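Notes follow once the structure below has been shown.
One chain of protein is taken out of this complex; the other chains stay put.
Chains here go by letter, A and B, matching the order in which they are written, and residues are numbered from 1 within each.
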Amino acid sequence: MRRARLARDAAILVLLAAACALPFLLSNFRLFQFTQVYIYAIAILGLNMLTGYNGQFSLGHGAFYAVGAYVSAIMMDRWGIPYGWTIPVAGVLCLVVGFLFGLPALRLQGLYLALATFSLALAVPQILKYFEHWTGGSQGLVLSKPSAPFGLPLNSDQWLYFLTLAVLAVLFWAGANLLRGRVGRAIVAIRDNHIAAEAMGINSARYKSLVFGVSAAYTGVAGALSASVIAYVAPDSFNVFLSITLLIGSVIGGLASISGALFGAFFIQFVPNWAQDISKAAPWAIFGVFLIGFMYVMPFGIAGAIRLLWIRVTRARVSPEGRNAVPSQAHTTT
Amino acid sequence: MEIFVQQVVSGLATGGIYASLALALVMIYRATDVVNFAQGEMAMFATYICWSMLDAGLPYWVAFVGTLAIAFVGGVTLQRVIIRPVEQAPILTIVIVTLGLLVIFNSLAGWIWTYVQKPFPSPFPSRPFKASLGLGEGHEIIFGAHELGQIGITLLVLLAVYLFFRFTPLGLAMRAAAHNPVSSRLVGIRVGWMLALGWGLAAVVGAVAGMLVAPILTLEPNLMGGVQLYAFAAATLGGFASPGGAVLGGFIVGVVENLVGTYVSFIGTELKLTVALGMIIVVLLVRPTGLFGSSVVKRV
Partner (left out) sequence: MSTLLEVQDLEAFYGRTKALHGVSFGMAPGSITTILGANGAGKTTTLRAISRMVRTAGSIRFDGQPLEGRATEDVVRLGIAHAPEGRGTFVHLTVEENLRLGAWGRRRPGSLQEDFDRVFGYFPVLGERRRQMAGTLSGGEQQMLAVARALMLRPRLLLLDEPSLGLAPLVVREIFRILRAINEQSGVTVLLVEQNAALALDLADHVFLLETGRVVMSGPSDVLRRDDAIRRAYLGY
């Protein structure tokens, strides 16, 4: 157990180091893509918390992403607030909005919550276009790309990459602590058997709404980051496909998983491009084949598959009596 | 008054389409707890197959029935080949698979038949009917023959499905398999094949909806996108666990959509969708299990 944790921590440090080296090795465009991956990863981690760990299905997380993006954009565009401040504000605002949304959501189970969030996602572009005065309507808002502060010798893309990487690292670290500790166990207990959880003294309603809030906050922060990185917000970028894309990323990466958010983000960023490389005529058909194929081979997502592999590899060293132990379903992974 | 009746009839006509697709969604949901997100695209694909047959010179009703047969086989095959391998997987995994199917069908249709809109014929005459409400001259209602035909065929198909499930042994076995697969196996029902049949039937119902709506909306790969959303609204309104509710929900959504679009001024065609969504959310907040759904009591 400790060996696994050490291995994992070492791997994380190595990856972080490698990630820091990238801006000096990649073109600006590639760097931009990786930055986008990190943004998606934060958003997907938010979704994982809610859907994977807490079992509340959300098909509408794009809405929180949009809120975060537009809050940041409006603050920058209208009130000239520096981008750095807009990010935590977006996060806090989405925390509140998410929590408020979580309250009526308590009444909805499974499919019905999915439908309600789906409807929300569908409505977002129209709502954004309606409040033209604030949001700039269909045209959206054009923003300026921030440049590196303190005269650091980095171009915009490199600076934004590091900023996003830093936010990612902090949020992932915070998320890991939350999910691996008491709170994480509580919300998983609620997911698996909320009646039993309540019988053990867990206030299911409070936790569920809180998770909604935190989940929305994460995704909102991602949205706010994207406003600066892309330097443009427009209603049609936040349509229902965004929500579906985030869900796909979540499931493919591994629902109840922290690392899964990163895997999923890589998938949704790069696989559509590969699909296009394979077939110009019907790229989405290829993407669909990828989706189905991944789900066949890894029904618990990439992180789930890695965990199962790890169990199989380490099981060889377990004593014969240990082999009779009932394995837990890969419900939560690291 | 005449406009009102006309809009109601129009609403019933489109409502029938929503009802059909909603029924297909609910049928599969009841049997497998999975919402088949690809239902609309499957219907669209079937409609294109019909178009190809018509293009090759086949008479309408031959192409119609032929398409139904192909849709049935297609639905069964999809369940056996694509869905069965992940049957035991978590629900969201299966949902992603249906999303994959959605994208594949949409993209394939665009690739095979291009994205150019194609006119699709209606089997009904284009001359409208006039009927009077008995309110004297000048008060006549105009019905499109296609609209009436749409309502008629939809009701026929829905009736056939109802009779099948209610009164035939196979229908009973399928209901049993959806309701309690374990006990079904214990009486010798091949549950796997019942699920496949369910998919086949759902595909047929969807194909009917597609072929009826294509003449109005013109055939293109995104034909069923909006329809599917309204079908979700309908199924939610009726309660996803109730086929009858979904059908009724479909008709209600169709009529309300039309009436709101006609009588409420600021809602043009774009915001009609918002009406459907608003309906979904209101129903879900007030009665989460829909008008006809009963809350599921699960033993702890």
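Here is the rule we use: a residue touches a chain if its C-beta (ideal position, glycine included) is under 8 Å from a C-beta of that chain, and two chains touch if they have at least 3 such contacts.
The structure presented is a predicted model; accordingly, all values stated were derived computationally and were not measured.
Touching the missing chain, out of B:Leu172, B:Leu217, B:Leu259 or B:Leu291, is residue B:Leu172. For the chain missing from the display, the contacting residue among B:Ala56, B:Val187 or B:Val286 is B:Val187, taking the whole complex into account.
Contact residues of chain B toward the unshown chain are 169, 172-173, 175-176, 179-180, 182-191.
The rule is short, and it goes like this: only the chains that are shown with their structure count from here on.
Centre to centre, using the average C-alpha position, chain A and chain B are separated by 33 Å.
Of all the residues in chain A, the ones that touch chain B in their complex are 51, 57, 104, 107-112, 114-116, 118-120, 122-123, 126, 193, 195-196, 244, 247-248, 251-252, 255, 281-285, 287-292, 295-296, 299-300. In the complex of the two chains, the chain B residues touching chain A come out as 29, 35, 82, 85-86, 89-97, 99-104, 106-108, 110-111, 229, 232, 236, 240, 270-271, 273-274, 277, 280-281, 284-285, 288-289, 300.
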